[in-house]
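Supplied in structure tokens, the structure appears directly below.
What you see is the complex with one protein chain gone and the rest in place.
Coming up: chain A.
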Amino acid sequence: MTFQAAISTAATDPLVNRLSSLTESYDRDMAGPVQSIERAAAILRLLAGGPGRLGLGEVAASLGLAKGTTHGILRTLQSVDFVEQDEATGKYQLGAALLHLGTSYLDVNELRSRSINWADALAARSGAAVRLGVPLEGKVLIVHHVFRPDDTFQTLDVGSLLPLHASALGKVLLAYGAASLEPLVEAEPEAYTRHTLVSSQQLNRAITETRDAGWAAAVQEMIMGEADIAAPIRGQGGLVVGAVGVSGPVESICDSKGHPHASLVGLTRNAARAISRDLGAARW
């Protein structure tokens, strides 16, 4: 199977979608395969097929490559965790990340564990309920929920599903490619209230605004009187793996004009950045 064919079979995957559009533009500029990717693939095949760990010299000699070139490719593969280097011997082997390629990016229970302190701090500071969402089959799956800190009776929402188009959590997932818009628009999104965004035009505008701002809000778009604010959680390499947000009565989330409070937006984005840093997204 060629690289292009592999991409077309996985066209539903948002990451691959983005990769695909990248490679298409690349292909228009320069016909033919990319040499360094071919060489990287050969190195991975060699490491997978070999007796175990291989040294730099062995890899270079096996493939007839210069040591410098080989080292550069191995270093790059190491930086994305496709290859690991043994500390004692300096030899290379396949990395753990390769085993998980194609499965979910991040275990949702792990995401909860890694976020729990920051989600608690966000609830304590904002005075609002906090939820974490990840994409699941065209919806937002709530994977963590912290009660509003007023000690009233509340029940855990973990495991429940929210619509992508009518929640701030969902808009963030749509805006950063963690969930895709096309199937949603084709299925005609439900209008929960008169504020729900349903047309492709409205949703595309919301997605652009979210990307520009770095956060999203949904004000009375699912339930009248309720609002939420959310920001993206990024994993390694900056890939958006989920969203974290605050939610509650519109009068506590928004000002008198119906705009989300800037302070809540700031707290939400800070929490999202802190979680992202813990997950290894260095630059956010």
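Definition applied: a contact is a pair of C-beta atoms (placed from the backbone, for glycine too) under 8 Å apart; a residue touches a chain by one contact, two chains touch by 3 or more; residues count from 1.
We adopt the following convention: contacts and distances are computed from a predicted model.
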item	value
Name under which UniProt lists the unshown chain, selected from "ATP-binding cassette domain-containing protein", "succinate dehydrogenase", "Glycerol kinase" or "ATP synthase subunit b"	"Glycerol kinase"
Absent-chain contact - pick from A:123, A:179 or A:217	A:123
Residue in contact with the excluded chain [from A:36, A:113 or A:160]	A:113
Which of A:66, A:96 or A:187 contacts the chain that the document leaves out	A:96
Residue numbers in chain A that touch the chain omitted from display	96, 107-110, 112-114, 116-117, 120-121, 123-125, 145-147, 149-151, 154-156, 158
